[in-house]
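Complex shown without one protein chain; remaining protein chains in place.
Presenting chain A:
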Amino acid sequence: MSAIITLSLLAILVLYLGLFKARNALLPVSLLGLVTTLVMYAVQWGIDANPLYSGMVLFDHFAVAFSVLCVLLTALVLLLSKDYFDKASPHVAEYYALILFSLTGAVLVVSFHNLAMLFIGIEIMSVALYILAGIRKKDFASNEAALKYFLMGAFSTGFLLFGIALLYGASGSFDLAAIKQYVVSNPHAISPLFYAGILLLIVGLAFKVGAAPFHFWTPDVYDGAPILVTVFMATVVKTAAFAGFLRLFYFCFVPLQDFWMPVLLVMTIITLFIGNITAIVQQSVKRMLAYSSISHAGYLLFAIVAIGPASGESVLFYAGAYSLSTIIAFGALILVKRATGSEHFEAFNGLAKRNPYLSLAIVIAMLSLAGIPLTAGFIGKFMMFSGVLADYQILLVVLAVINAAMGIFYYFRVIVAMYFRPIDRDQVVVSSQYKAVFLLAALITLLLGVYPAWLTGLI
């Protein structure tokens, strides 16, 4: 709990730092605050957790592991932003503060033990994001993204809230334990309201994770928002939303699996195909990554379709691997766009000759996204496939295999551009923070790919 308080206070502190024009202090203070938060979480690890504050939050291993992941990813995103937002906006402090507020929401989403808390967490996370998406006030695309995200987000929140209300109506409680008790004790007399509530929750949560057919906002918002905000949405927010999704379903709805599993199965298949097929035809790397994030939402849904004790670990691993690669990919895109003014695949042409190490990091990221062995992405996919096969969903896995092969096509386009289409170009300047982030992310991706044992068995 102290971690959440620290995070909230940190965000307010950063906001006030902006008021006093202490621009250079923003990044160190934010990072210091995040490290403090990490230490607090680390202390909480291994303690036999009970629900706190009238059962509002529960810091079990699941919650702590995902919180730590979110905080780490945010730290990486912030490291990238020193160079980015100082140039993009005069109000840098707002940006830092909003990201930290959003992170506070995210850690609530992964540690809730009460549906009210889930709702509050999602709102804290989202409201900050609505502003972040439109933080470039003069930019048309950024405004469009913010408006779209806000309208669609508000709409889906309505569904979520309605679902929660129906669950309350049927079970008489917002508390997860009480809802679970209701499901377990009345296996044959569950109110139809309850079923309708589950469906509405699926709609609301699917929107937040960007799963088809509720994904329509994703490409435009990812494309229009400033790249770093997109990175934050695609990594921290997605991870948190999936963790919340899984937490709710694993805690409460496992006995009703026969009811909701087919729905999610169909959604998973649609998500995979829409994400991958549309990604193939993109000309802009940013949009390609947006659609690839949809397809990865599809793979992540595997863990919920084949829900079980191993699901948490699979999502943690997959989301971590995916997020690290995404940070590299978008970070490189920022640099390339700054150098060439373009987000197209052609902008990467001949990069390998001038920036061999940057290109190598991008290759590792792309291989990880594509799920090639010796990268973390492969282990993630492997865990997902294992989980689903244990559930005997062979058809789903075969479809997923077809999609994984499609993924090669667009991830390798970046590699092909960098290495096999040599043109004369200037060296892309990489600042030291960017170098640190790329090095760290690439190394972790490889380490987890070669020896994943030190991260398995956590949850």
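Heads up, the rule we're going with is that a residue touches a chain if its C-beta (ideal position, glycine included) is under 8 Å from a C-beta of that chain, and two chains touch if they have at least 3 such contacts; residues count from 1.
Definition applied: contacts and distances are computed from a predicted model.
Hidden chain, UniProt protein name from the list "Anti-sigma factor antagonist", "NADH:ubiquinone oxidoreductase subunit M", "Dehydrogenase" or "ABC transporter permease": "NADH:ubiquinone oxidoreductase subunit M". Shown as candidates are A:84, A:245 or A:385; the residue that touches the absent chain is A:385.
Interface note: of A:90, A:187 or A:457, the residue touching the hidden chain in the full complex is A:457.
Between the chain not shown and the residues A:184, A:401, A:423 or A:436, the one that touches is A:401. Across A:59, A:207, A:345 or A:419, the single residue that touches the chain missing here is A:419. Touching the omitted chain from chain A are residues 367, 372-374, 378-379, 382-383, 385-386, 389-390, 394, 397-398, 401-402, 404-405, 408-409, 412, 416, 419-421, 451-453, 456-457.
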